[in-house]
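This is the structure I have questions about; it appears just below.
One protein chain is absent from this view; the other protein chains keep their places.
Take a look at chain A:
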Amino acid sequence: MTELPLIGEAVAVAANPRLAGARIGVVTFPGTLDDRDAVRAVSLAGATPVALWHADTTLSDVDAVVIPGGFSYGDYLRAGAIARFAPLMSKIIEAANSDAKLPVLGICNGFQILTESHLLPGSMIKNDHLKFMCRDQVLRVENNSTAWTGDYAAGQEITVPLKNQDGQYIADEKTLDALEAEGRVVFRYVGFNPNGSRRDIAGISNAAGNVVGLMPHPEHAVEPGFGPASLDGIGSSDTDGLGFFTSVLNKIVGGAK
């Protein structure tokens, strides 16, 4: 009997030969938790994952970057506040703002790091009900023209896990109005707002659409049998998160949607 690959295995799936040339970096800070899951999601999507360390001073020629979830620096000071000043972050900020428009995805703590970096507006504060929350969350894809959402249909509803303590997205009314007007609200919570986020916002993008941040975890919904639907049988929503990673791959290799 062949042994099944471990879920935590960094590279358990052979990259798709057509897409394997695409290199997607996954950043690890002290206190990052979900880097291995993000690496696995990248390889399941068919790309070559590249481990990046917060103290690195080069982006190792990656075509896109995922800043995964966790508790970088123990969330000390503010979630993401110290990670934002890591050497690698200055490279990421520079590349994201450059003409090359490096695609960057921030998940959970990664989203918090992106707001602290001012790559995305607003900030995250403690959930309005003051508790840590972990649940399967329905999201609506409000904008499918970003680098990370091209494989979804506009208005598509997806289910991915959500788990956070400081998940309440806030910004002043002017910023929120601008985000809405420019189509930069990329994901909205459907049915239930799990943290009191303004206007049910779950994820946003920068103006160019190459930088996207969200609180829920698409990298935890990329494998049949191990996603949200596995609680009540195998279902399509088990892999609802995979589209993030295939979207950016199609963007990188210029594949048709």
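Heads up, the rule we're going with is that contacts are C-beta pairs under 8 Å (C-beta built on N, C-alpha and C of every residue); 3 or more make two chains touch, one makes a residue touch a chain; residues count from 1.
Quick note on the criterion: contacts and distances are computed from a predicted model.
A.B. asks: Among "Aspartate carbamoyltransferase", "Phosphoribosylformylglycinamidine synthase subunit PurS", "ATP-binding cassette domain-containing protein" or "Alkaline phosphatase", find the name that the UniProt record gives to the complex chain excluded from display.
C.D. replies: Checked against "Aspartate carbamoyltransferase", "Phosphoribosylformylglycinamidine synthase subunit PurS", "ATP-binding cassette domain-containing protein" or "Alkaline phosphatase": the hidden chain maps to "Phosphoribosylformylglycinamidine synthase subunit PurS".
A.B. asks: With respect to the chain omitted from the figure, which of A:R78, A:K101 or A:R199 is a touching residue?
C.D. replies: Here the residue in touch with the unshown chain is A:R78.
A.B. asks: Can you tell me which of A:T32, A:T48, A:T146 or A:Q168 touches the chain that was removed from the display?
C.D. replies: Only one listed residue reaches the unshown chain, and that is A:Q168.
A.B. asks: Looking beyond the chains shown, say which of A:P103, A:G122 or A:G167 touches the absent one.
C.D. replies: Going through A:P103, A:G122 or A:G167 one by one, A:G122 is the residue touching the chain not shown.
A.B. asks: In terms of residues, what is the contact footprint of the unshown chain on chain A?
C.D. replies: Interface with the chain not displayed, on the chain A side: 77-78, 81, 85, 115-116, 121-123, 125-126, 128, 130, 168, 170-172, 196.
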